[in-house]
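One protein chain omitted, others in place.
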Amino acid sequence: MGGNSFGKAFKITTFGESHGAGIGVTIDGCPSGLEIDTAYIQKQLNKRKPGQSKVTTQRKEGDEFEILSGVFEGKTTGTPIAIFIKNKDQKSKDYDHIAKAYRPSHADMTYTTKYGHRDHRGGGRSSARETAARVAAGAIAQLILLQHGITIDAGVTQVGVIKTDKDLIKLDWTQVENNIVRCPDPEKAKMMEELILATKKSGDTIGGKVSCIINNCPVGLGEPVFDKLHADLGKAMLSINAVKGFEYGSGFDCLDMLGSEHNDLWELDDNGAAHTSTNYSGGIQGGISNGMPIYFNVAFKPVATIMKDQSSVDKDSNPTTVTGKGRHDPCVVPRAVPIVVAMAALVILDHLMLNRMVNL
Amino acid sequence: MGGNSFGKAFKITTFGESHGAGIGVTIDGCPSGLEIDTAYIQKQLNKRKPGQSKVTTQRKEGDEFEILSGVFEGKTTGTPIAIFIKNKDQKSKDYDHIAKAYRPSHADMTYTTKYGHRDHRGGGRSSARETAARVAAGAIAQLILLQHGITIDAGVTQVGVIKTDKDLIKLDWTQVENNIVRCPDPEKAKMMEELILATKKSGDTIGGKVSCIINNCPVGLGEPVFDKLHADLGKAMLSINAVKGFEYGSGFDCLDMLGSEHNDLWELDDNGAAHTSTNYSGGIQGGISNGMPIYFNVAFKPVATIMKDQSSVDKDSNPTTVTGKGRHDPCVVPRAVPIVVAMAALVILDHLMLNRMVNL
Amino acid sequence: MGGNSFGKAFKITTFGESHGAGIGVTIDGCPSGLEIDTAYIQKQLNKRKPGQSKVTTQRKEGDEFEILSGVFEGKTTGTPIAIFIKNKDQKSKDYDHIAKAYRPSHADMTYTTKYGHRDHRGGGRSSARETAARVAAGAIAQLILLQHGITIDAGVTQVGVIKTDKDLIKLDWTQVENNIVRCPDPEKAKMMEELILATKKSGDTIGGKVSCIINNCPVGLGEPVFDKLHADLGKAMLSINAVKGFEYGSGFDCLDMLGSEHNDLWELDDNGAAHTSTNYSGGIQGGISNGMPIYFNVAFKPVATIMKDQSSVDKDSNPTTVTGKGRHDPCVVPRAVPIVVAMAALVILDHLMLNRMVNL
Partner (left out) sequence: MGGNSFGKAFKITTFGESHGAGIGVTIDGCPSGLEIDTAYIQKQLNKRKPGQSKVTTQRKEGDEFEILSGVFEGKTTGTPIAIFIKNKDQKSKDYDHIAKAYRPSHADMTYTTKYGHRDHRGGGRSSARETAARVAAGAIAQLILLQHGITIDAGVTQVGVIKTDKDLIKLDWTQVENNIVRCPDPEKAKMMEELILATKKSGDTIGGKVSCIINNCPVGLGEPVFDKLHADLGKAMLSINAVKGFEYGSGFDCLDMLGSEHNDLWELDDNGAAHTSTNYSGGIQGGISNGMPIYFNVAFKPVATIMKDQSSVDKDSNPTTVTGKGRHDPCVVPRAVPIVVAMAALVILDHLMLNRMVNL
């Protein structure tokens, strides 16, 4: 009953720890006949990998993947695809000091208590390194979605209190890869970068928000009453390390509006097709996509590992002091962007496949 | 592949439409030997039922339930429990005007397009009436949790811009049932009530926030990496009608804090047990409960049915005007409280059962 | 984690006990737009219902069903379909003698030990009465399969040692409903009937074999490596009360053949389509249907309730004597035929839907 699988139709199971042999994923249910663009997959992994810029951790991980099964002569065969990413550049000794101590706001205490026995090196299974496996699987999902014309954009829209005030739909998402913070608003990107560097310099960390928009999603995706499209998107995002909140469409801002302001009126375009004049619904109504852009926000907390002394306890109930060691991100959101995209792609593809079964 | 089941160990499947024979639920996996307290179940249903106060819809639904199976001589037998709630006081004619028209920000267009054929009366399956089945199943989950000493409190903490500014942990949750808004802060309750009534009078609707706190949850619940406790709580809440956002612990407020401020330091109590000095983690670390109170917020949008004319289109691509008819809630949160509690109970019990399988 | 659900795409959950309010089923995943032929469903239920002939139990159960949800204006809506069959003509007092005693080769001891608390009346949940719910759900599956041209025949091919020696494929399956044993071989039907009546007269019971053939199944159904089509058919059949064995194609007879005799050679028909010259494979190769008729056999044990004294023990570890009371079948297979058909239909439809997801 382990919770390491995600998706029903396009089902992934991830495995691996931060400092073990590596991390990986099996995909059961990938359609047959997809041409695997390995460069595309590597490109997504590179956006997540450590050491890519001065605002991220300086650990160097190649994150080169190997496909172990399910692909023949460059195409998927419909059988399970296993992908493996070997671990490199691990400095397990950096973690000796926490073999027993509970780092504040980490998973040390909960894993130790739940499982009794755990791999503490680099956080083990609770490390965000596991998300590399999600990015690889998500890249394959994206390749399929692209064939259906569905694209996904995501970027950093807030770091600390610095945020873009532009409408998500109107942002120029092509800007995201033009700055190291991955912010679609170039002006704010600069300020965010400075804030992260200043925070880092002080040995501290800071949180941020990633926004995501899914374009060209057909009407009909989502399986009420529980597997509503936004409920599955929410679970997907909340399953990412360090996420504290999820909202879609108007989100928590809906509290400031009356029904008469918040309702999205239906109108016809020149071809007689229905669309809404506003999109507070975030492209989803009754848990089912309505053809408008789907968008949502994800809040990431400040990284728990800081370069300052913190008082704590260890598993033998002794008081102790924990001091950050190793190489860590001062702010997680620039590297979280490809993870958000990957998880969104997994949800959308899953529902695209599930929706095939609705009719006779 | 329909999405009408929730939970893995304590698995529920709901069925039924607003104006059909009734709505119901089957529970597969309920432990054997539980004494069924029918008064307790009815009490939870009564908190959700329409017509209970002047801030809710004036529809009268008895919401009396019948247990069709799985209980013998007052106790559960370990076999599936089916519960049925007959529909009464339906005025299907109130919905004739929307047999073809798409109500703004409702599920009319998406259901029609996805399924081709739908029961439009009272919203059919997309009606929040379905949540009565959740409340019944959740009440049974609560009865089991109570045997483990786990309790769940929830209440309305915001309506429009009126919100309580008190710490969730310090609120007096026994106040919730002392006012018709179900707000744990009596002073704000009065203001909220007035705001709802004024909104209703103008034919409009307003949104609100429900906060929930889970007490005495043992360490160890949650199944990373995907079935993290807060991820399942998030999905549960997002699956409730009208929900737009979910956050736990510090939630979106984490964006205003540095890591050194946000980290929850471990300390020892007099018995040598570890707890955290603050609880920005919301009782969950690495997706697993850490023994501290679990708390979260859920944002509900303003009800889509308003008593004003709105321009729209119908399924034959004709422009039309939709006017609210029937008896609807001006604000959904007072009646949403027991639904939030029910879904929380289902998640916690499910994980309590799953956690039994972690050790040899 | 209860085991009361079957199927992935067309997923059913059954509930109910022999002497409770009734038995029922929810179907989650039934495609939208199916015209519900209630007479067809009742016809299948009538084939299973008690009291239909002198070779079956004399209990009278109407087995009239009610559709509680998921159907609007005569058509399925894509939302869960709940069906309920009220219990009637129960004589619970007939079972007072076994409230504590363990009937030989019944589920009394295992249910009592596993669940602690059980409804013993009429066998409770372990009663074959539960299969009425399967027949109702299976009838809906058959209605969909018929639209795809897929038909399922089944009949009794053995009672005790009396068996038909004709090739399954060549039997005249229209004969099945022309005799009360439901044997497709009229000559043997008569002998079987006499054997059953003689066995009944002596207060004893006898077993039998049901054979099933699925016609016009398209190539491609089955999801290796675990959800092979025959593995799911096998599980479906083995889940029916009293079943002791399952074989498909050549089955256990394959032990008498060499590979050169057993292999099905491929050849072309006049249209250039491939088929096999023999069909020892039973229409399934590598777990996937190959377009040939699918056929299999199911062995049912002699009914455990006999009208003779049997020594036994009770749950308090006292020796006791159990004597058959009530109205029971001397041989279960005539009434098992529609159950086999229903379960076969559920498996084939499930795989027909799953197979839609194999391609891009």
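Side notes on the structure shown:
Note that the chains take the letters A, B and C in the order they are written out, and that residue 1 is the start of every chain.
Everything below uses one rule, namely that contacts are C-beta pairs under 8 Å (C-beta built on N, C-alpha and C of every residue); 3 or more make two chains touch, one makes a residue touch a chain.
Computed from a predicted model, the values in this text were never measured in an experiment.
Remark: the omitted chain is touched by one listed residue; of C:Gly33, C:Gly62, C:Pro104 or C:Pro186 this is C:Pro104. Of the candidate positions C:Ala99, C:Ile169 or C:Leu238, contact with the hidden chain is made by C:Leu238.
Annotation for chain B: contacts to the undisplayed chain at residues 1, 9, 29, 31-34, 78, 144, 147, 353, 356-360. Taking the complete complex into account, residues 1-5, 8-9, 11, 13-17, 20-24, 26, 28-30, 32-33, 66-70, 72-73, 75-82, 84, 114-119, 124-125, 353 of chain A touch the chain not shown.
For chain C, the residues touching the absent chain in the complete assembly are 1-6, 8-9, 14, 102, 104-107, 109-111, 113-116, 125-126, 130, 158, 160-161, 199, 204-209, 219-220, 222-228, 230-232, 234-235, 238-239, 244-252, 254-268, 272-274, 276, 280-282, 284-290, 299-306, 308, 310-313, 317, 319, 354-355, 357-359.
Everything below uses one rule, namely that only the chains that are shown with their structure count from here on.
Per-chain CA centroids place chain A at a distance of 26 Å from chain B. Each chain gets a centre from the mean of its Cα atoms; for chain B and chain C, those two points are 39 Å apart.
Among the residues of chain B, those in touch with two or more other chains are 1-5, 8-9, 14, 114-116, 125.
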